[in-house]
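For reference, the structure is listed below as structure tokens.
The complex appears here minus one protein chain, its other protein chains still in place.
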Amino acid sequence: MNRLPIGIYIPGDTFIHRLDSRIKLLGLFITTAAILLVNSILGYSIMFAFILGIILLSGISMKTALNAINKLLLFFVIVLLMNTFFYSPEKPWFSFWIFTPSTLGLLYGIEIVLRLFLVLIASNILTSTTTPMETTHALESLISPFRYLGLPTGQIAMILSIAIQFIPTLSEETDAIRKTQMARGARFDSKKISEKAAAVLPMVVPIFLSAFKRADDLSVAMEARGYRGAKGRTQKKGTPLQRQDLGALGVIFFICLLQIVLRFSNLTHPWRSRF
Amino acid sequence: MQEMSVVKKSIITAVCLALCVVLPIAFHAVPNAGSIYLPMHIPVLLCGLICGWQFGLLCGLAGPALSTLFTGMPPAAILPIMMIELAVYGLVSGLMMKLIRSKSTYVDLYISLIIAMLSGRIVAGLARALIFARGNTTIATWTTSYFVTSLPGIIIQLVLIPTIVFALMQAKLIPMRYPQKRA
Partner (left out) sequence: MPIELKQVSFTYAPGTVFETIALQEVSFSVEDGEYIGFMGKTGCGKSTLLQLMVGLMQPTRGQILVDGRDINGRGYNRGELRKKVGMVFQYPEIQLFETTVEKDVAFGLKHSGLSSSEIADNVRWAIETVGLDFEKTRSVSPFSLSGGEKRRVAIAGILAAKPKILILDEPIAGLDPMGRDAFLDLTRKLNADGTTIIMVSHNADALAENAHRVIVLEAGRLALDRNVKDAFKDVALIEKLGVGVSQARVIANLLSKCGFHAEPDIIRYAELQPLLLSTAKGGRL
């Protein structure tokens, strides 16, 4: 617990922080779609510039933004290697057992890593500028149109809200249980699998018992007050979208459209085909 | 386990979601615990087994997402695959509990768990191959080997989860599956 985990909310009052969280979440989805469409140098340059712009507007330092990627460096390398060696059996540099490294594979690997990188930075910007509560409420809002398709969005929203409320409580309790059992002499360093399983029982069983007891109490309380289900459940009136929110959404849409045009017209060539 | 009201199942799901966020922190705070534990799988599997496939599915999808939002783990790169894997766990465990009625709670639980865990890993492996390597079959082999190495993880869940279910039934927090029998 000594460092702040990566990608967590960093308080601030920048333009990005003030944007409506629904726009930010929707924007992330659209941006991700745009990133997945890119395949030309021009396209990538535009996306990089766009994301760089958002980072600057959000007040997050470049170091923090890139910090998240540090941990995944190994993952990127693996993806790159896997694709280089296994992507296609045709035109390999050489063939050895099951390995068929090829330029095609290498290039494909680079492209995947590039896209992952962009998507990750974008999602980090979201989580750094939006509290988890706001993001969850944004998600609840965004799925509410699906209720016309039969999805019980009200109920899902309720479950998510209650879950968030429980997190601090259960976190404290889990901590207390962990400390209690450790003070009793619980040990976790055995090698046999069956012992390893048994070792966490003293922590896991009490946690679930206590959590389910709370669930029990809460559901009894809710039913006693006449709660019958989430249909017709009302919510506090949300804040309406402001000009800047719509403006930001407009910009994101534009960028996405741009990428669609670039990809499917003849204005640019896929960069990989140059090799 | 069908006799619980929708409200109760909803709140249990909420609690399991919260535990998806809280348990990984607790496990990592224990020294020497090692990383073969899969703490986020436990609440999702339990939710599916106890509340049914719809709630299990929700728990599997939202659990990792909430955890990434609140704690930054799993990192956003791994999140989609994890959501898929856990969603399958919640879905399949719930379906299996509905379909399998062997008159022994232990047997029901073991079968449902094994099928759920295997299907989840297979689907996740396929998804991984699809996303990262264009459906190449050698990659599929790689991902199959992934779920063999997580055999210890599977065994641990098989020990932990029925124990938790029985403790909950004994504490009368969830209904007995076969009220007449003792198990």
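As written, the chain order gives the labels A and B, with residue 1 at the start of each chain.
Everything that follows uses one rule, which is that a contact is a pair of C-beta atoms (placed from the backbone, for glycine too) under 8 Å apart; a residue touches a chain by one contact, two chains touch by 3 or more.
Everything numeric here is computed off the predicted structure, so don't read it as measured data.
Only one of the listed residues, A:Thr14, A:Ser95 or A:Thr180, touches the absent chain: A:Thr180. Contact with the chain that does not appear here is found for just one residue of A:Leu81, A:Leu209 or A:Leu241, A:Leu209. The set of subunit B residues touching the chain not shown comprises 167, 170-172.
In the full complex, subunit A contacts the hidden chain through residues 1-4, 173, 176-177, 179-187, 201-202, 205-206, 209-210.
Everything below uses one rule, namely that only the chains that are shown with their structure count from here on.
Those residues of subunit A that touch subunit B in the complex are listed here as 1, 5-8, 68, 71-72, 75, 79, 82-83, 86-87, 98, 108, 112, 116, 119-120, 123-124, 127, 132, 135-136, 155-156, 158-160, 162-164, 166-167, 170-171, 174-175, 178, 182, 188-189, 193-194, 196-201, 203-205, 207-209, 211-216, 218-219, 222-223, 227-229. Within the complex formed with subunit A, the subunit B residues making contact are 5-8, 10-19, 21-23, 25-27, 29-34, 36-37, 42, 46, 58, 62, 66, 68-73, 75-78, 132-134, 136, 138-139, 142, 152, 155-156, 159-160, 163-164, 167-168, 171, 173-174.
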